[in-house]
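Every protein chain except one is present and positioned as in the full complex.
== subunit A ==
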Amino acid sequence: MGQELPTSSWKTEEELIEALRRQEDDAYEFLVRSYSGRLLVVAKRFLGQDQDAQDAVQDAFLSAFKAVGDFEGNSKLSTWLHRIVVNACLMKLRSRKRKREKTVEELLPHFVADGHRDQVEPSWAVTFDTAVQSRETREIVRQRIEELPESYRTVLLLRDIEELSTEETAARLNLSVSAVKTRLHRARQALKTLLDPHMNGGY
């Protein structure tokens, strides 16, 4: 049973894929119109800048167009396209000029000389279930992730959101496993700090 496609000439994903393989123009237009919104969300998460995100989406579709003949249909079309756009984002990150990146040092926990924390850590006032039911909180979480410096954001997105393994993340980013672990830990600590005001009920 194929994936049902909304309001299109093709009843199933398989039929759409066959039309793409036959190089049918209207199939390509349907694909782009159906999936570009979702791919743009992913691209903006990695790249931030709107033009870079749009470039990555365009690159992703062009890669998909070339590869559609090899698509075996053993995953959903959306999953396949998602993987392609993540790859396009990583390529874009590699190619764009590296700005001097701000540190996360001020977002990390600090300790006094004997190894104790320099301040008290309260348990968050807002529970997980309450947080995820709030549209405002969900938006704040996504915004705080976007605020992380690029190299930390990328590792966090690949490991915690895309759920790649440490080894796979290291390979994709040309980093050592140890570097990925360190960067991920700091990214998570920084994210926690950025979420503190909201989760402690400050606003």
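Going forward, contacts are C-beta pairs under 8 Å (C-beta built on N, C-alpha and C of every residue); 3 or more make two chains touch, one makes a residue touch a chain; residues count from 1.
Please note the rule applied: contacts and distances are computed from a predicted model.
Trainee: Given that one chain of this complex has been left out, which of "Zinc-finger domain-containing protein", "NADH-quinone oxidoreductase subunit I", "Protocatechuate 3,4-dioxygenase" or "Branched-chain amino acid ABC transporter permease" is its protein name according to UniProt?
Mentor: UniProt protein name of the non-displayed chain: "Zinc-finger domain-containing protein".
Trainee: Based on the whole complex, identify which of A:Thr12, A:Asn87 or A:Gln189 touches the chain you can't see.
Mentor: Of the candidates A:Thr12, A:Asn87 or A:Gln189, A:Gln189 is in touch with the missing chain.
Trainee: Out of A:Gly73, A:Pro122 or A:Pro197, which touches the unshown chain?
Mentor: A:Pro122
Trainee: Spell out, residue by residue, where the missing chain touches subunit A.
Mentor: Touching the missing chain: residues 25, 28-29, 32-33, 36-38, 40-41, 45, 54, 57-58, 61-62, 65-66, 109, 111, 114-117, 120-124, 128, 131-132, 135, 137-139, 141-142, 145, 156-157, 160-161, 163, 181, 184-185, 188-189, 191-192, 195-196, 199.
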